[in-house]
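Note that this complex is displayed minus one protein chain, with the remaining chains in position.
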Amino acid sequence: MSFIIKGETGDWETVIGLEVHAQVVSKSKLFSAAPTTFGAEPNTQVSFVDAGMPGMLPVINDVCVEYAVRTGLGLKARINNRSVFARKNYFYADLPQGYQISQFELPIVGEGTLILDMPDGESREVGIERLHLEQDAGKSIHDLHPDKTFIDLNRCGVALMEIVSKPDMRSPDEAGAYLRKLRSIVRYLETCDGNMDEGSMRCDANVSVRPVGSDELRTRCEIKNVNSVRFVMQAIEHEARRHVDVYEAGGDIAQETRLYDTSKSETRPMRSKEFAHDYRYFPDPDLLPLEFDDAYVEEIRSTLPELPDDKKERFMADYSLSAYDAGVLVVEKETAAYFEDVASGRDAKVVANWVISNLFGALNKKGLSISDSPVSALNLGKLIDLISDETISGRIAKEVFEVMVDEGKDPDAIVEEKGLRQITDTGPIEDAIVKVMEESPGKVEEYRGGKDKLIGWFVGQVMKQTGGKANPGMVNDLLRKKLAE
Amino acid sequence: MTDLISLDLAGAREGLNNGDFSAVELTQAHIKAMGAHRDLNTFITETPDLAIERAKEADHNRQQDQAGDLEGIPLGIKDLFCTEGVLTTAASHILDGFTPPYESTVTAKLKEAGAIFLGKTNLDEFAMGSSNESSHYGPVHNPWKANGDPRVLVPGGSSGGSAAAVAAHLCLGATGTDTGGSIRQPASFCGVVGMKPTYGRCSRWGIVAFSSSLDQAGPMTRTVRDAAILLNAMAGHDPKDSTSADASVPDFEAALTGDVKGLRIGIPAEYRPDGLNSEIATLWGKGVSWLKDAGAEIVEITLPHTKYALPTYYIVAPAEASSNLARYDGVRFGLRVEGESLDDMYSKTRAAGFGDEVKRRVLIGTYALSAGYYDAYYLKAQKVRQLIYQDFISAFDSVDAILTPTTPSPAFPIGEKSDDPVSMYLNDVFTVPASLAGLPGISVPAGLSGDGLPLGLQVLTKRWDEETVFRVAGVLEEAAAFPGLPLTGEG
Partner (left out) sequence: MSLDDARVQRIAVLARIELAQDEIGPLGKELSGILDWIEQLQEVDTDAVEPMTGGADQSLRWRTDGVEDGGHAAKILANAPEAHEGFFGVPKVIE
């Protein structure tokens, strides 16, 4: 999985840290009672507090506190019973107060870990530096007027969890795996919907490079607000290559904030952030320290669901699945539940194979999620039963499955309707064998002369004769017997 | 009708209750006085029509036996309180035309109690000042003049408009806000009572913020009893302000027992620096004897970090202000000066909108919080603030209240100190320590200087003990028999 950039002067490795802003699933904002609904008319989801009107004051939302702690527990992180809100001061048109209320020195959640499930089934640990609560800013719209920027404050004040990783990732693939895993965890916890399209999960990537073998940390650039896993991976790759090119040309990388331009596949400096920043953090005097006791944390802990890592372990132990299969099945808790429904009382490996190779493929093609699957867990179970009790063959089962995907029907009904029931009487199978042998005496001679491999050809021919409905095991046995006569 | 303005708040309340006069009559008398004293520049915005309308309602409510505690009482509102539908300026050019679509919690409570608002009183811009000279709407004139000296004096600040309006009988009481002395110091300069409650007693919601960890609203009146009445209507827990205390509000008027027997009164050595104005020192001595005569026990105490209070304040308050005032950017309300870019617009708007003192403090505050200086300035100041607070905590182990002068001098002529910021800041030397510690305090007019200018004494107690503040203040008031500003009739 190593990602090495081969330069002219040598090999380079990439050092990546991610900052993810995950929107807390709450009805109202972090410090005001205005709604958080996405996509409303401009400035309709705004309280006087969010608009930074004179004399307005923040009051914290209990659910946001609870969900930050919950997410922290999901990341196996240290929970700080006392944390402090600080103001991050800077001027921007979509930041009405002139500061963002965030957490600086004492965040609500400290260090934790996240385990990456790599495509080859390997696992890697990435350190979590911290998770803190902060306000989202509003939205600047630059394309509605030729020489004006329009400001909508609807998002202003929505609660975000900023989750900061340690610079522990070394490849775009690892960054992708990190984001997918983090999304999986917050979705299990139901603290964030993880929807990157609507911006409820956004990623800033800190990227630097260094010669392989070195452990220095070179100047990093921050690529802001990338809104899909794929783009994050692309942006990192482009940025890392840019650094290598600059260094190899004898240049220096300036620490700066950059934007990823998806249309040009390149990063460029962000003009509005050109200003050397000095955020002048200080504890927000409108808010007191946020405090809770251990009992509060334990109460939240007691409501945590089984999380993907534990579920994966259990799937491997209880169902004897491979790390890869278990990892794939637990990404979404709905998928995991679906799998367990089907696997109950059945051969789990067979079920895993059906879910991963057939069901995922079909859902992908149709752009559906598991919750909208036309094939219910009940029906997939029935289909697998039809194979194991030899009512149909595996090949026929695939045909039946396709009908199930298109029509959402019960597999029993499909088998009956289309007369797909497997032939398990010796009579018709023997008739077919005789017919095949009579039509190809030459092949029979060859087989009998020692060309064993031809058995496959004979099986195929017999299956063809029976419209695929013959039991392949029986066909095999009977053929060998007849050919040996 | 003129003598209706000679009444104090408690007297007016009694007259209204007895039906001696109507709220409309009382209000008209004050509107007339307000009109006759525009020379004092105490009001930025007068709202006589709204006041009369409200007075009619008050009379109606009284007839229906639905009178609130302040039903029909005309007040002045410091123009730092946001008032729904009424221009709110904080005396700054940058809030030009700002009409809040909401009402501050304190003024909403006063309205609910039946009070009538005559208008919005002048102040130092964003409450930053001790002389009311930094107002965009021009300085307020102190209604008092020194004997034989025609020069116009400052009313103190920042609640100078409220203090002067109360002193000149333009209203029965007024709201003030105190960050480092902005209620007590102008009260002392204008010969009225000014009370700063414990930090968290009155909601800050809807008050234009200066320094969030210090700002506190309070009453300004002509008597201690009136201050108690007014504070009862202003105080109380507000879930919209996270720093508002979830504590029940005692009946402050009932605390005025006139009895201080056995109370231990602390006299801090540090409030008697070398070169303390001798008239002030004498008055302080009188205050000590009055309380001793009334049966209180006088205890010498020490508040060792007192001399660091002002420099501490001049880091903490500007730092918070630099952040609180960032929202004045020309985007959502107030003044905008167009620029070539967003940053250019911000910088031009703020350059034109803020006056010199506000700029000074925003710049000092910005510097104190900036990278590389935070620890040396802001963090250091927060630590010294802790020491100042601890000084008071220790002192209150051995005393129930502390008596000090309110100001180091009487009111001074307009323009006299405006060239030297630090000498201006020294006006708050006796009021700032209690602000930093969040303690309640009051200034009671206690005597006149040789030139005939009012001088105040300050009473401080531990947090949440406003009752003792009022009790001690009541005894001082009675003993001092302060004459008040001679009423000059029609002005």
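First chain written, first letter: the chains are A and B, and each begins at residue 1.
Basically, a contact is a pair of C-beta atoms (placed from the backbone, for glycine too) under 8 Å apart; a residue touches a chain by one contact, two chains touch by 3 or more.
Bear in mind that the values here come from a model prediction, so they are computed numbers and not experimental data.
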item	value
Residue in contact with the excluded chain [from B:Arg13, B:Arg62 or B:Arg336]	B:Arg336
Of A:Gly7, A:Pro42 or A:Gly110, the residue in touch with the unshown chain	A:Pro42
Candidate in contact with the missing chain, chosen from A:Asp147, A:Asp197, A:Asp252 or A:Asp372	A:Asp147
Chain A residues that touch the omitted chain in the full complex	26-28, 32-35, 41-49, 51, 59-65, 84, 91, 93, 140-142, 144-153, 259, 270-272, 278, 280, 283, 285, 287-291
Chain B, residues in touch with the chain not shown (by the definition above)	97-99, 101, 199-200, 212-214, 216, 239, 242-243, 245-246, 305, 307-308, 311-312, 314-315, 322, 326, 329-336, 338-348, 350-351, 354, 359-360, 362-364, 366-367, 370, 376-377, 379-387, 389, 421-422, 438, 463
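What we mean here is this: only the chains that are shown with their structure count from here on.
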item	value
Parts of chain A lying in touch with chain B, wherever the complex brings them together	48, 51-60, 87, 89, 91-93, 96-99, 149, 151, 275, 278, 280-282, 284-288
Chain A contact footprint on chain B (complex, rising order)	81-82, 88, 90, 95, 98, 100-102, 104, 204-209, 211-213, 239-243, 319-320, 322-323, 325-327, 329, 331-333, 342-343, 346, 366, 369-371, 374, 378
